[in-house]
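What you see is part of a larger complex, with each chain still in position.
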């Protein structure tokens, strides 16, 4: 056990995701159990530079496990991308006797820590928090399950009106570089077609299918925002091949980022938070904790990358259901 | 009591709204209690012309009270706008011994019935079904409460992410001609500004408020799709007066039409459905049932109009909270 760690700083960085507050609760509990102090750093790297801190009380955090977003707030920091900013952050850490850091964020967050590690020797542990579920080294990222649940609850609503009017709906879901949210959501709402960046040729199949669509029922198309076709072009192509369709476009947008985290994300947050504290105490550093095959797994920051691949099973399901 | 009525036809028309299936349940129950047959007509006026019918069994409908949309489906009908189509519909009614009609829809639906009444002497009763709540003669239209609940549950989610990033959100809600959904939703999510078509001058106030916004918290703007400014133009105006804001636009879109109806809309549907059957049996015709001051109220179809006015109390609340 790394007995030199007495005070852990925690921050959230990059896009927020449901479950981040559960992580804070777990870190505070685990720190308390180990006789360590835990301090929240507000607004990501900005607060690290400026010393914008708040105390993490288990008693308060216990009531916030179910709350979406992050009470620490999050921000992108231009200053931290400069050496000057990182030096300032180091100074802030030293002044405040913070001797370990836990960061919740995406691959960009961890690259920031890598850069920081060149001048700062205190240990860092990262926790993958992004709704996109596109980070290597973990089967689940924090927030993905909640985002999919929010998406499907809304698409279930759209189904009601789509069936009532026998309409075609193009529903665009989040995922700039990754189709995970779209493929998961599309499969489980019974979508008629799913378009994701990882799968190039669905588009033609879709048009074939729409061509013979007889307007006697709903027809739901779920498309990832990262798919190159885009909702508007898709809509116009559909109207080209079948002018009788009554089509609407819905972009769910940022509702997918918020809301009370799902049971799975809260649990993930708790497991990640406890693991992060333990790994620091075990002497680990500059690694991301993840869950692979339901086991905690560590990935060195330099190996954490965006992971685009939809795996074979998902591809097969897409083949079977999504077109 | 109009003893000649033995068989009521029911259809939904125009845009669907949550609670329509509750109406069908109530009509079936009330018809059954009065020894009358009730038949569902599918796809609005289209089914009336084509004789596209389905039976309404209380036993089945009882399980569908909670289901959004309309199991009868709804559609707009060009054919019914022609005399030819209406004649065909009349013939269909006669052949099938339907001697009374209940229509659930908006002002357009009732205008259709008025035109139909010129050649058809069977009695009609209308039920106001539209999420926009913009029909005279009733304090509530069917679906409005559900649409607002769906809107605010989603905006509550957006608040999570908006607060996490200290972002400005422009959230566009439905209501092409009316700001009811937007004003109700905006007030109850604690919006910082609400823009509706009924209120011309909020825009300037809003820009003043945004000018001094310091990016230290969420700033939520709820705008009705009917407001002339539009989300994109609004966003660019905001960036003009305060270039530091981090702004996102979300259009909730058709999710507001679907989903399980709220308690109020289900109850409204039940009250409207029972009342419609009773009014037919009481010998009433060519009127819309509504609720004014919590009492059932009848409005002749010719007097049913779109009602744009946000009343004085709402205007005052808008003044107080919405800017």
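The letters A and B name the chains in turn, as written, and every chain counts its residues from 1.
By our rule, a residue touches a chain if its C-beta (ideal position, glycine included) is under 8 Å from a C-beta of that chain, and two chains touch if they have at least 3 such contacts.
Remember, it's a predicted structure, so these values are computed and weren't measured experimentally.
Peer 1: Note that 2 identical chains are shown, then give how many the whole complex contains.
Peer 2: Number of sequence copies in the full complex, not just those placed: 4.
One rule holds for everything that comes next: only the chains that are shown with their structure count from here on.
Peer 1: For chain A and chain B, what's the span in angstrom between their mean Cα positions?
Peer 2: 36
Peer 1: If you look only at chain B, which of its residues touch chain A in the complex?
Peer 2: Answer in residue numbers: 12, 16, 18, 20, 67-70, 73-75, 150, 154, 156-166, 169, 248-255, 257-259.
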